[in-house]
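A protein chain is absent from this complex, but the other protein chains hold their places.
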Amino acid sequence: MKAAVITFPGSNCDLDLFHALADLDFEPTVVSAQTTDLSNYDAIFLPGGFSYGDYLRSGAIARFAPVMAAVSQAAADGKIVVGICNGFQILTEAGLLPGQLFGNEQPGFICDEVDLLIDNSNTTYTNAYADSRIKIPIAHGEGNYYVDSATLAEMEANHQIVFRYADNPNGSVANIAGVMNLAGNVFGMMPHPERAVDAITGNTDGQPFFKSILQTLGMAVGRK
Amino acid sequence: MYTAKIYVTYKPSIVDPQGEVIQAALQRMNYQGISSVTQGKYFEVNLAAPNVAAAKNEVANFTDALLINQNTETYRFELVSTDDEVQA
Amino acid sequence: MYTAKIYVTYKPSIVDPQGEVIQAALQRMNYQGISSVTQGKYFEVNLAAPNVAAAKNEVANFTDALLINQNTETYRFELVSTDDEVQA
Partner (left out) sequence: MTTSRLKELTPQQILDSKLYLQWGLTEEEYQLIVTELDRLPNFTETGIFSGMWSEHVSYKKSKAVLRKFWSQNERVLQGPGEGAGILDIGDHQAVVFKAESHNHPSFVEPYEGAATGVGGILRDIFSMGAQPIAVLDSLRFGELNNAHTKHLVDGVVAGIAGYGNAIGIPTVGGEMAFDDVYAGNPLVNVMAVGLMDQATMQVGQAKGVGNAIIYVGAKTGRDGMNGASFASAEFSSQEKADRAAVQVGDPFLEKLVMDTTLMAIRDHADIIVGIQDMGAAGLLSSSAEMADKAGMGIELNLDLVPQRETGMIPYELMLSESQERMLLVVKAGQESKILDLFRENNLDAQMIGTVTDNGRYVLNFQDKVVADLPLRFLTHPLEPKLAEQKPKRLENFIKSQYQPDVSDLTATIKQLIGQTTIASKASLFRHFDSMVRADTVIKPGGDASLVRIRGTKKALAMTTDVNGRYLYLDPKKGGQMAVAEAARNIVATGALPIGITDCLNFGSPDNPEVYYELNQAVAGINSMAKLLNTPVISGNVSLYNETDGQPIYPTPMIGMVGLLADVEQALTIGFKKASDLIYLVGA
């Protein structure tokens, strides 16, 4: 399966994501934010980092990068679009996902491993998980997810909340760690599953995340 | 040339965690009379425009598009003309 | 009660990477007439004080102490009285 990892100026988890995808049998390519055509790819990944320095608001400037029209098009075409950390922030700024990521309730960057609860196990991103409680790294200063209560109620009703924090590290509304759009093809999360795919770095709980996506696309699942 | 001074604040319905943290810090520092703190952003933008109306229009456009997140933020601005020269 | 509106900006000699990146973004978005952007902070603080002079003094003190980084930032503020009641 062909996956594009979009690298914006200031992205810094692009290679981590690339390696995770490659190790888990995707065919990833790192694609510059100047690209205007993504029609060759089955899935689009927006990585973590500090796009354009995260100046102004995280994700606010990246949203206007040339590639974003193609990302919106891919989303409209029903392709899988995944934003991780800064990628999630960009997707919310671009209006492809509801809500916004504010500064952590207790201001400051936090790097840790946290427990996530899988709220909806029947999604493109979770169907390969055997457990409903997993451990995934976080690393962010602006991970405090906010959405107004009316939208939140709709999202809850539509099962759009995919992951919640077991122990809220940043003040996110309803402990939200990852959400998808109504159609289920656009997804964003603050934690970093791509940092949890290799036993040698201490955690493999991110593997089923990527396997779920492969599985959904009907491809053979297999670890090299 | 014009200078736009743009003040961005959260909409009243949005909790401002930073403001609360600052207020708590000020209280610990013994500034007891403080009943609320909100933190927003302030921009100064220098721009060329044919006239005040055009400048106002442009400032509103780019502020809506980029400088604020319309879901959570709101703004006001002032415009100052920076050249008083007679037009050639 | 008073409301202090405090505008914090970088000192002129300090690099403002944020402003430069925002300016570049606006240029890419085809706002061509923009010659400079600086981003600062804007605070609104409500406070009780016996009189204007005391309020001004307090605002200057806590702004110096907490709200700004004196090495890199500078500020100005306005003070608005929010109660017009006759004093008891």
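Labels for the chains are A, B and C, by order of writing; each one numbers its residues from 1.
The working rule: contacts are C-beta pairs under 8 Å (C-beta built on N, C-alpha and C of every residue); 3 or more make two chains touch, one makes a residue touch a chain.
All values reported here derive from a predicted model rather than from experimental measurement.
> Can you pull out the displayed chains that the omitted chain is in contact with?
Spelled out, the missing chain touches these shown chains: A, C.
> Which is it among A:28, A:49 or A:87 that touches the chain not included here?
Candidates A:28, A:49 or A:87; residue touching the omitted chain: A:49.
> Quick one: say which of A:110, A:128, A:174 or A:217 touches the chain that got left out.
Touches the omitted chain: A:110.
> Determine which one of C:6, C:21 or C:37 touches the chain that has been left out.
In the complete complex, the chain left out is touched by residue C:21.
> From the list A:36, A:122 or A:201, pick the residue that touches the absent chain.
With A:36, A:122 or A:201 as choices, the missing chain is touched by A:201.
> For subunit A, enumerate the residues touching the unshown chain of the complex.
9-10, 12-13, 15-16, 19-20, 48-50, 52-55, 108-112, 137, 139, 141, 192, 194-195, 197-198, 200-202
> Taking the full complex into account, what residues of subunit C touch the chain not shown?
11-15, 17, 21, 24, 69, 71-72
Keep in mind that, in the parts below, only the chains that are shown with their structure count from here on.
> If you average the CA atoms of subunit B and of subunit C, how far apart do the two points sit, in angstrom?
That pair's centroid distance is 10 Å.
> Measure off the straight-line distance from the CA centroid of subunit A to the CA centroid of subunit B, and report it in whole Å.
31
> Roughly how many whole angstrom separate the Cα centroids of subunit A and subunit C?
The computed centroid separation for subunit A versus subunit C comes out at 36 Å.
> So which bits of subunit C are touching at least two other chains?
Answer for subunit C, listing residues that touch two or more other chains: 22, 25, 29, 39.
> Mind pulling the subunit A residues that touch 2 or more other chains?
56, 61, 64
> Taking the touch rule as given, give the residues of subunit B at its contact with subunit A in the complex, in rising order.
Listed in rising order, the residues of subunit B that touch subunit A are 13-14, 17-18, 21, 66-67, 69, 71-72.
> Going by the contact rule at the top, pick out the subunit B residues touching subunit C in the complex.
Those residues of subunit B that touch subunit C are 1, 7-9, 22, 25-26, 29, 31, 33-49, 58, 61-62, 65-67.
> Could you list, by residue number, the parts of subunit A that touch subunit C in their complex?
That would be residues 52-53, 55-56, 61, 64 of subunit A.
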